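Just one protein chain is left out here, and the rest sit where they should.
Take a look at subunit A:
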Amino acid sequence: MTLTQAEKAAVVTIWAKVATQAEAIGAESLERLFFSYPSTKTYFPHFDLSQGSAHLRSHGSKVLNAIGEAVKYVDDIRGALAKLSELHAYILRVDPVNFKLLSHCILCTVASRYPNDFTPEVHAAWDKFLSNVSSVLTEKYR
């Protein structure tokens, strides 16, 4: 599902704001994920998952920064995330179903922090973009 020019523009515009709070947004997205979908915690037995923990903030940053790379290279997400794709396929092996869950939580976090910017068009573009990112990250699984 390729992004149209308008959708790419929508993704890039709101990213400019999101990037300024990447760590907080990343941490909150993960917090929402672990609260709503407890099964996702099984991938982080070694983490302190309490609210505001250093683990959540640092991992949240990592996740959001990777998304930032995908935004920067939105015309070649596959190329931008090639290494991460291999990491997920061969080392992390997070079940594909979880990417949808995290994407949903990222959208919730962004919607709650930027309600006026999160128009239906921006919502659609981001949902599609995160779905593309998820596809790239799982495409080497088998």
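Convention: contacts are C-beta pairs under 8 Å (C-beta built on N, C-alpha and C of every residue); 3 or more make two chains touch, one makes a residue touch a chain; residues count from 1.
What we mean here is this: contacts and distances are computed from a predicted model.
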{"item": "Options \"NADH-ubiquinone oxidoreductase chain 4\", \"Hemoglobin subunit beta\", \"Joining chain of multimeric IgA and IgM\" or \"WD repeat-containing protein WRAP73 isoform X2\": UniProt name of the undisplayed chain", "value": "\"Hemoglobin subunit beta\""}
{"item": "Candidates A:4, A:36 or A:65 - the one touching the absent chain", "value": "A:36"}
{"item": "For subunit A, the residues touching the chain missing from this view", "value": "28, 31-32, 35-37, 104-105, 107-109, 111-113, 115, 118, 120-121, 123-124, 127"}
